[in-house]
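The block underneath contains the structure these notes are about, expressed in structure tokens.
Note that one protein chain of the assembly has been removed; the remaining protein chains are unaltered in position.
A, B and C label the chains in the order they appear, each numbered from 1.
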Amino acid sequence: MGKGRLEAFSDGVIAILITIMVLELKIPHGDTIAALAPLLPVFLTYVVSFVYLGIYWNNHHHMLAAVSRVSGAVLWANLHLLFWLSLIPFSTAWMSEHRFPPIPTAVYGIVLLADAIAYLILQTALLRAEGDDSSLRAAIGSDAKGKISALLYCLGIGLAFVNRWLGLAVYVAVALIWLVPDRRVERHLTTGSAKPIEQARRE
Amino acid sequence: MGKGRLEAFSDGVIAILITIMVLELKIPHGDTIAALAPLLPVFLTYVVSFVYLGIYWNNHHHMLAAVSRVSGAVLWANLHLLFWLSLIPFSTAWMSEHRFPPIPTAVYGIVLLADAIAYLILQTALLRAEGDDSSLRAAIGSDAKGKISALLYCLGIGLAFVNRWLGLAVYVAVALIWLVPDRRVERHLTTGSAKPIEQARRE
Amino acid sequence: MGKGRLEAFSDGVIAILITIMVLELKIPHGDTIAALAPLLPVFLTYVVSFVYLGIYWNNHHHMLAAVSRVSGAVLWANLHLLFWLSLIPFSTAWMSEHRFPPIPTAVYGIVLLADAIAYLILQTALLRAEGDDSSLRAAIGSDAKGKISALLYCLGIGLAFVNRWLGLAVYVAVALIWLVPDRRVERHLTTGSAKPIEQARRE
Partner (left out) sequence: MGKGRLEAFSDGVIAILITIMVLELKIPHGDTIAALAPLLPVFLTYVVSFVYLGIYWNNHHHMLAAVSRVSGAVLWANLHLLFWLSLIPFSTAWMSEHRFPPIPTAVYGIVLLADAIAYLILQTALLRAEGDDSSLRAAIGSDAKGKISALLYCLGIGLAFVNRWLGLAVYVAVALIWLVPDRRVERHLTTGSAKPIEQARRE
């Protein structure tokens, strides 16, 4: 079974999710700069969620590029990932409309954590289909980044109850880890396995 | 005539239908866990309808993979299927917003039944184009699952007037039949023809 | 320049337009059959507009299948067609929400006419790029159906001011001409050139 349609369907869903979020930027009633001000938290969380969906699309792209064929289990693992990604616009809107109170901020982190776990499940399903000496296996390496991200989401969810800005800061930090990789840090953390990850990311 | 565009167009429509439903999760006015509670029935029916659309996308994917070319009749049978699938978000929202009263719950079942019939029509159009000794013919077998599903939808529609939860339980059960196939049951029900179905599903 | 992206982009836009219309089916406040009744005109016009967009997708599919490459002029002619198609959901909603008064019913016909003209322009741009002895030229023939449709839209627009149901009947009739082709009529109207049209439609 070819992977073309799985990629096309995932592209479609992620493209719609990204653009659904922009609908939350409600047209201001006034026509001044001041009228834009209340939109700022909505806009900034839009940026963060856009980057998150961009990271998932990017990683999905790389992971599937290293794969030659997909199984029935992979199709469902992929739909499962898309399900949790589909909750990002809702949790983004809930969090930003109320100016980041603890519960919605924690729920946002829980959705991010569920996305990360769903991605891990998809990765596992793909690895099972591809085998241990596949190029996907080599490209993923020890997946230190994925594991650290999951831990950081848990930290962020907890911190949301202590101080909302600390919780948010952790979520932004995880996005930055994926967006702006410091190669030295990465090399320290994952030693030898860092190279294949980097390689797959750059290709 | 190639099947690429038919697949791409169907992927696009199903991707949009899946994401339209998430718009029904209206942002709560409060910022507490209690504020999320009224969303629960909407969320749970979202899960069921997401799974249904996922099943249709999955089966559509498998069926088209076994096909080499499409005819004009197939194009229209496919649009006909997409039309009935497009009513899933509406009937899901009507049913869940009113907490599953008999009429909307029965209408939801009628839409599911119409989807199943439309899928059967598409399957028949494809079989006519492919011929009786095609790999599609072998993959479909006796289509016991499809026939049982149609019967169960009718049962669910009737039960919706007796007890809403029984009606819903039947709809969920049909989704589970497609999602978690018990191979022994399937083998009993369809004897020899079960193998090709399974084969097509696993490939 | 390949035609793949032009097809994919058009598929995306038409898929979204078809599913946007379903959002006009507003969830009824009641949970009875009676609560569904006011939706009937909206539902029926949804069916008509769905069929129209389906016809355009279908014909676009066939026309592009007969083409090997596209020019810059073709790209813009295609965007021009998509622009007029994008007005179908708006004019459908305006007409059906007010129960088919003369002006909105005429405007619906004007949008259908503009779609037909835009399609003709795209066809002309493709023919110019392909040349007169191309398979596209043969497939299109005298385009009697296209010309008759344009005349019928004008008739429908005029009739909308006399009797709304007559205007609507003409729009539905044009859709049926494309949906259920009476081969004898077609053969009479276009004599020799009917065959290539039919051929292209059937392939």
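As a convention for this text, a contact is a pair of C-beta atoms (placed from the backbone, for glycine too) under 8 Å apart; a residue touches a chain by one contact, two chains touch by 3 or more.
The shown structure was predicted, so the numbers you read here are calculated from the model rather than taken from an experiment.
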Residue of A:19, A:68 or A:163 touching the missing chain in the full complex: A:19
Residues from chain C at the interface with the omitted partner, ascending: 1-2, 5-6, 8-9, 12-13, 16-17, 20, 71-72, 75-76, 79, 82-83, 86-87, 89-90, 93-94, 97-98, 101, 103-104, 107
Interface with the undisplayed chain - residues on chain A: 7-8, 11-12, 14-16, 18-19, 22-23, 25, 27-28, 31-33, 36, 47, 50, 54, 57-58, 61-62, 65, 179, 201-203
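In this section, only the chains that are shown with their structure count from here on.
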Angle, in degrees to the nearest 5, of the Cα rotation that carries chain B onto chain C: 90
Where chain A and chain C are represented by their mean Cα positions, the distance between them in whole Å: 40
Sites on chain C at which at least two other chains make contact: 12
